[in-house]
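Yeah, one chain of the complex is gone here, protein chain that is, but the others are all in their spots.
A, B, C, D and E are the chain letters, set down in written order, and residue numbers restart from 1 in every chain.
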Amino acid sequence: MHGYQTGRLDLPFTGICTFARAPHVADWAALDCDVAVLGAPFDAGTQWRAGARFGPRGVREASTLFSFGHAGAYDHEDDVTYLDGVRIADMGDADIVHTDTLQSHANIRAGVAAALAAGALPVTIGGDHSTNIPCIEAYEDHAPFHLLQIDAHLDFVDERHGVTRGHGNPMRRAAEKPWVSGLTQVGIRNVSSTAREGYEDARARGSDILSVRQMRALGALATAARLPQGAPVYITIDIDAFCPSIAPGTGTPSHGGFLYYEVLELLQAVAKAHPVIGIDLVEVAPDYDPTGSTSILAAQLLMNLLGFVFHARASVPPAA
Amino acid sequence: MHGYQTGRLDLPFTGICTFARAPHVADWAALDCDVAVLGAPFDAGTQWRAGARFGPRGVREASTLFSFGHAGAYDHEDDVTYLDGVRIADMGDADIVHTDTLQSHANIRAGVAAALAAGALPVTIGGDHSTNIPCIEAYEDHAPFHLLQIDAHLDFVDERHGVTRGHGNPMRRAAEKPWVSGLTQVGIRNVSSTAREGYEDARARGSDILSVRQMRALGALATAARLPQGAPVYITIDIDAFCPSIAPGTGTPSHGGFLYYEVLELLQAVAKAHPVIGIDLVEVAPDYDPTGSTSILAAQLLMNLLGFVFHARASVPPAA
Amino acid sequence: MHGYQTGRLDLPFTGICTFARAPHVADWAALDCDVAVLGAPFDAGTQWRAGARFGPRGVREASTLFSFGHAGAYDHEDDVTYLDGVRIADMGDADIVHTDTLQSHANIRAGVAAALAAGALPVTIGGDHSTNIPCIEAYEDHAPFHLLQIDAHLDFVDERHGVTRGHGNPMRRAAEKPWVSGLTQVGIRNVSSTAREGYEDARARGSDILSVRQMRALGALATAARLPQGAPVYITIDIDAFCPSIAPGTGTPSHGGFLYYEVLELLQAVAKAHPVIGIDLVEVAPDYDPTGSTSILAAQLLMNLLGFVFHARASVPPAA
Amino acid sequence: MHGYQTGRLDLPFTGICTFARAPHVADWAALDCDVAVLGAPFDAGTQWRAGARFGPRGVREASTLFSFGHAGAYDHEDDVTYLDGVRIADMGDADIVHTDTLQSHANIRAGVAAALAAGALPVTIGGDHSTNIPCIEAYEDHAPFHLLQIDAHLDFVDERHGVTRGHGNPMRRAAEKPWVSGLTQVGIRNVSSTAREGYEDARARGSDILSVRQMRALGALATAARLPQGAPVYITIDIDAFCPSIAPGTGTPSHGGFLYYEVLELLQAVAKAHPVIGIDLVEVAPDYDPTGSTSILAAQLLMNLLGFVFHARASVPPAA
Amino acid sequence: MHGYQTGRLDLPFTGICTFARAPHVADWAALDCDVAVLGAPFDAGTQWRAGARFGPRGVREASTLFSFGHAGAYDHEDDVTYLDGVRIADMGDADIVHTDTLQSHANIRAGVAAALAAGALPVTIGGDHSTNIPCIEAYEDHAPFHLLQIDAHLDFVDERHGVTRGHGNPMRRAAEKPWVSGLTQVGIRNVSSTAREGYEDARARGSDILSVRQMRALGALATAARLPQGAPVYITIDIDAFCPSIAPGTGTPSHGGFLYYEVLELLQAVAKAHPVIGIDLVEVAPDYDPTGSTSILAAQLLMNLLGFVFHARASVPPAA
Partner (left out) sequence: MHGYQTGRLDLPFTGICTFARAPHVADWAALDCDVAVLGAPFDAGTQWRAGARFGPRGVREASTLFSFGHAGAYDHEDDVTYLDGVRIADMGDADIVHTDTLQSHANIRAGVAAALAAGALPVTIGGDHSTNIPCIEAYEDHAPFHLLQIDAHLDFVDERHGVTRGHGNPMRRAAEKPWVSGLTQVGIRNVSSTAREGYEDARARGSDILSVRQMRALGALATAARLPQGAPVYITIDIDAFCPSIAPGTGTPSHGGFLYYEVLELLQAVAKAHPVIGIDLVEVAPDYDPTGSTSILAAQLLMNLLGFVFHARASVPPAA
């Protein structure tokens, strides 16, 4: 039954902004859901513009645009009603302690761990890309998985001036983990905090690095096929992977990025062929986009990705 | 005990945005609180810029800036800790039906009525000023009260081209109600949809109309003293009563408005001398103020007004 | 002779903003022109962001950018000077009555009817997409025509909570009309207020529904060829058919939309093969796009479409 | 009769934007009105931010907010209905020739001269303050008058690097004219392009220079009383005379400026005691104020000033 | 000689943006100047909106508006030409290490220490208010001084969740230093991260706390007279001391703040009666103010304060 048949129309511009208008579950021990959405509003890891601390709020508000109260989301191209019956919960935000990177990261890790403990799919909304570090750490006792990064920047700096947990470091941190079996890094272009040495380090550790043009030349399906067959996959999406034309609200925009369907089709292909065991979407800085398009992109992408994941799960149970 | 002593720091930039981070009570029959905050995101009554439909969201988000988790709000000028122990609930928004003014207004009325039924002080966040019409209607079976309007515009149009429930009509509608014993209209200035006839009508019905300069000349205390002594008061605040310098995010800004302390001191004086039995704050259109100042003003004002009301109630029980 | 040869340079940043700097004809009974442009600033039919009430002003102002005073508009790709000798009139806006959807729609209908009565091509600038409802109704006594919708959303909701004339209903309303012989709906994607039932209803009534990717795969010419051969066509363009990268200034942006030439080439093909008997362009909400690009897109598109229509008319007289 | 009694409601958000919705009279030889409003969209005289070229458009659009269709503008403080019967015409804009300061200025002068020839009160909307130079020149064969400048900057640079007609020069240019009998310069503060020598030059030529604090200490009436008794007055208002809190949309904001009533009361006092023979309002750069407050201020001020002028004329005929 | 007499006009919109167009001295050991301006772009200490990291850039760019190339800044109210002959140097920014509060603060301290070692007046542009902590620490071996804070917030939190160097802690940190002889805290209002205990702690340590209304009632001179007579003074200005009407571009705006002349007159009085031995101005977050007014305020204030300080020094040599 559609939500609006129960008495309220609940138009998108009304109501408290949780993700997809899902119930807010402040008591993480009581989580009972398929998807657990956690905000990670930490942006002290940024090297140019901050503002990603308001990413969770922005994405939650934008998600209401896709929440008309239908029972599931009908896609006429696929002729599928996605998300029907999928139970989403909004965990609220991890507690952030200003000036204290380690404690803030620890709190994010605890949130993801709670989602995992509840058997839910963790979906973390950053925050800057350093928030991926505790997300990955939360899988410490879990089965190995492949990491798919969709991003403009390689984020493979080991250490510089003592910084190891900034937003230029997460993929290097991930590559060190025994439970991360490998990386595919897609969308990488232009100069960033990772220098030539970082690329060499990444390649030495087995990363498959693809630029936007390289993936475009391959196509979404062939790109997806480069991931290790059947491996569980964690997906980290830096919104700056996208072209600034549709994602200007981010800390370090990089021209020449992806358009919407390029990433959507990659995600659909990956979700079809792999168990997806975790997701984060980072670097949405809403205050740099007065039009709201960036937050809408993030919300639209997450809603569709979740649809793909659970549509796939209907036939193929996840490995995690 | 301060909230941050219970384990989370809960900085203002984190968390789900309810008003003052109060619990969200979607089941209005279950309201058990001192203050019940209702969003009324209806703006089809506007005659220039719309956008007040996002007023509830904007004010809720801004209210988090004043929510550091202290037990109450300490004011060093008054040497008082306000709001300690006052229980606020966020009712979410009244259901709005686009294109249907009557149904949308009926839903707002139902929300205010529910708050009243629960014995809570209703605080409605608009929406345009037409949302005041159902707010007042919700008091139909209640004891008479005086209406204090703080506004740039008289809003006293009876009917024009069939319109009786637009944002130029609410004070005329209120004046018709037997349970509204009188009006004080403060801040009125410049041309608006009310023509000379409307002023004459208002005066004939007993309205006390004061411009910004007239109230400024009187002072806050003398202005407050013009209200009928001891009468219960409903307060309706149109944010455009304020100078556009601090409230540009509104539909019909009017230069020459109030500054912050002018209104605050009037509200403090009224709250001290009268039972306040209802509040609405309308016409915040956040998207017209990229700085966020207007929403912050609305939130700061409501938090302080609630503090004054419940500080007064500690000695003088309300009449309603 | 170019306009600037008559004594004034009339740079685009100067002058009163009528559409294309055409004469303003306030007396609709006196219309004597080839194209009659009507503003329909009604946005109470929206379900997320309002603001389309300022669409007519935004598009008019942007149209001055394309008004250098040349005698016609030379296109070096086509080697054609378009619009030379075409007489445009700006009717101003239909009268809007706030809170009253039916009366506002009636006034829009009257405007379009006046343009038709004058033998001019009606071009209506919204306002939200509900303004298309009275536009179509104005053709009540006219010969049947095919309706081409370019839009992100199907807008095929029949009724919900009593709403039948909101911006989610227009194509359903059109499909009911005996004088609308069929619909082609292009650009449709993602979740919106139309649920699965709406799609089934539309298909049952003969709609040809194409997503962006489906039209992209076909190409503009093959898409145009799907329209019934030679049929008169009314074109309704919702600016959110376009990618938010070039049209963020709209109420409900949807990622994955069309780029400029995709729509332009479809319009050129349709204008070449069909009599175009009416146009509306809706949902431009300028205040959500501080760069002005959305309004510029709308103006640029309309100017080019009018060029195509009247270039075609030089050889094929319209059916209407 | 109110305009809305003639059939249309004509809400402020509808319609073609002429000043105060007055008729557009493109043929300046046919002017027949009391007030002739001319746009002077020239901003190549600026030394920091440009954008005042869009001043006329911004002020025209904002003026619609004060155009509800009443017969005159009722002010409840003064208990006067202003502007009833005053005939305003919008002349459109003077032709501007980019890169050519002299020709652009000549065209502005021609417009003001046409207004004067028609016996109308010229009201010029800039453009930067250099547009005042041709305005003053247009009075060449007229009776001498006093010049009242309301501005943050003295604008008394004689010549620097060959520049004599930039926005730092107009008061020096005016002081040279035999038909300008003297200057009162109010609101002057902070560093600007005029150096100490300019102040000495101005004082030597008889200028009465008052800062914001100096006028504030005097009060509006005493300040007005410093103008030569009964002399005809031309008023030039640079919007940056105002505090950036209400007028941020200008090229060179200067903190510490006037608030609304301070200037309004000065203008009311001057209009009561002197024939006002010309007005310009300059330096509104709407694109630097996304809230629209600056344009609204300019429109509100002009509407009120015109009210004062014609209310005074009812008893005292103008000298010009 | 004026700068523009040496061959270039150097309009404010041209040129590399150093503070007041002073020379950039990257080699801090080579400083030879009266005033040394240091940027401290650290904002990880914020509890709501970040963005103060762009404060130094914003203030530098805005300072060009006051840099017309005059030899000194003539003030017609005081009839003084300020800053003539005062040598300013721009040190660039302290090095910031993201995620590392201690190292970033150490680098700021080193910059201030270098300025002091060169015998220059250190002027630090934040960054958030936590950057005041290393500024004060840099005076460790210097003579005691009084600290004048102009701010909306008390910033007197000792420790919470381990945070001791966030933007809510600096005045508590300062009060602990033996070389800080006392504090005057002006402008304090509304709820912030400091709870009642913080106020009690501050008062116990001898702080003189004044709200905006309290200082307004006293006047600037009486307020200045409350500082210990003749004591050297360090001035820390949080831009949120000002009303959001003129300073919306800041992290935590608080309504009811100071207007321009209120603070200017306090600073003038203090500079006249005390040696000023250091200045910081913090919390300008330019991206939250698209009008630029906040940065202009900061630049205008600093330029005037420096004028006052060195005008006073001409007769009274500083103590430091």
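By our rule, contacts are C-beta pairs under 8 Å (C-beta built on N, C-alpha and C of every residue); 3 or more make two chains touch, one makes a residue touch a chain.
Here the structure is a predicted model, which means the values were calculated and not measured.
Colleague: With the missing chain put back, one of A:Q103, A:T164 or A:Q214 would touch it. Which one?
Modeller: A:Q214
Colleague: I'm checking contacts with the chain that's been left out. Which of C:I246, C:L267 or C:V309 qualifies?
Modeller: Missing-chain contact among the listed residues: C:I246.
Colleague: Among C:L65, C:A110 or C:A273, exactly one should touch the missing chain; which is it?
Modeller: Of the candidates C:L65, C:A110 or C:A273, C:L65 is in touch with the missing chain.
Colleague: Of the residues D:D43, D:E61 or D:D151, which one touches the chain left out of the display?
Modeller: Counting the whole complex, the residue in contact with the absent chain is D:D43.
Colleague: For review purposes, identify every residue of chain C that touches the missing chain, sorted by number.
Modeller: Interface residues of chain C facing the absent chain: 2, 4, 9, 11-13, 64-66, 68, 70, 73-77, 81, 243, 245-246, 259-261, 264, 290-293, 296-297, 300-301, 303-304.
Colleague: Since one chain has been left out of the picture, which residues of chain D touch it in the full complex?
Modeller: 43-47, 49-51, 53-54, 97-101, 103, 130, 161-163, 165-167, 287-288
Colleague: Name, in rising order, the residues on chain A that touch the hidden chain in the full complex.
Modeller: With respect to the unshown chain, the touching residues of chain A are 47-49, 154, 160-161, 163, 188-193, 195-196, 199, 209, 211-214, 243-246, 248-249, 252-256, 288-290.
Here is the rule we use: only the chains that are shown with their structure count from here on.
Colleague: Could you let me know which interface, A-C or B-C, is made of more C-beta pairs in contact?
Modeller: So, comparing the two chain pairs, more contacts are at A-C.
Colleague: Which one of A-B, D-E or A-E makes the same contacts as B-D, at least in over half of the residue pairs?
Modeller: Equivalent chain pair to B-D in A-B, D-E or A-E: D-E.
Colleague: At what distance in angstrom does the C-alpha mean of chain E lie from that of chain B?
Modeller: 37
Colleague: Taking each chain's centre as the mean position of its Cα atoms, how many Å separate chain C from chain D?
Modeller: 39
Colleague: What are the residue numbers in chain E that touch two or more other chains?
Modeller: 47, 49, 161, 163, 243, 245-246, 288, 290
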